[in-house]
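In what follows, a single structure is set out as structure tokens and then discussed.
Note that one protein chain of the assembly has been removed; the remaining protein chains are unaltered in position.
Showing chain A:
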Amino acid sequence: MAFHKVDYTKENGLPVVLTTVDKLVQWGRSNSLWAMSYGLACCAMEMMAAGGGRFDFDRFGTIFRASPKHSEVMIIAGTLTKKHAEFTRRLYDAMPEPKWVISMGSCANTGGMFNTYATVQGVDRVIPVDIYLPGCAPRPETLQYALMILQKKIRKETPRRKQKVKRVV
């Protein structure tokens, strides 16, 4: 049968998927989140486990990158000290827009048990955080869930519009 004679309305429908560009872009974005590996303390072990074979972050399209220039999500796993805060901010600034941040563990969220002179009491004091992940240390599943929530959040955003200014603290 000649190609032009196929009546798509009669067969199994049109071989066409209709979507908006926005949705397509955001779907692509949400499923290829390259994470900047930013392990600072014990939580980083859980993050490594999440990247490993059993939990397998790769199936979410999430690959850990060592360079901020290739990453769109920063997973801060561990205790952020004041000496380190400056570098965290610098790395965050080096990431291209749009970018998101997952704060992993009590230390990153609130300083955790380290209520001392040298620990930043929550990374949201220096960079804006999208997802707070409770626990000390959170299990790899929790990190996966946080990532899935972040994917959902990204899919809700509009890619063409300017992103809302994120607040610090």
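A few points about this structure:
By definition in this document, contacts are C-beta pairs under 8 Å (C-beta built on N, C-alpha and C of every residue); 3 or more make two chains touch, one makes a residue touch a chain; residues count from 1.
Rule of thumb we're sticking to: contacts and distances are computed from a predicted model.
Entry comment: the absent subunit's protein name, as recorded by UniProt, is "NADH-quinone oxidoreductase", drawn from "NADH-quinone oxidoreductase", "Tryptophan synthase beta chain", "Dihydroxyacetone kinase-like protein" or "ABC transporter permease".
The missing chain, though absent from the display, is touched by one residue of A:Ala49, A:Ile63 or A:Ile149; that residue is A:Ile149.
Interface note for the absent chain: among A:Cys43, A:Met95 or A:Val126, the touching residue is A:Val126.
One chain of the complex is left out; on chain A, the residues touching it are 27, 82-83, 85-86, 89, 106, 109-112, 115-118, 120-122, 125-126, 145, 148-149, 151-152, 155-156, 167-169.
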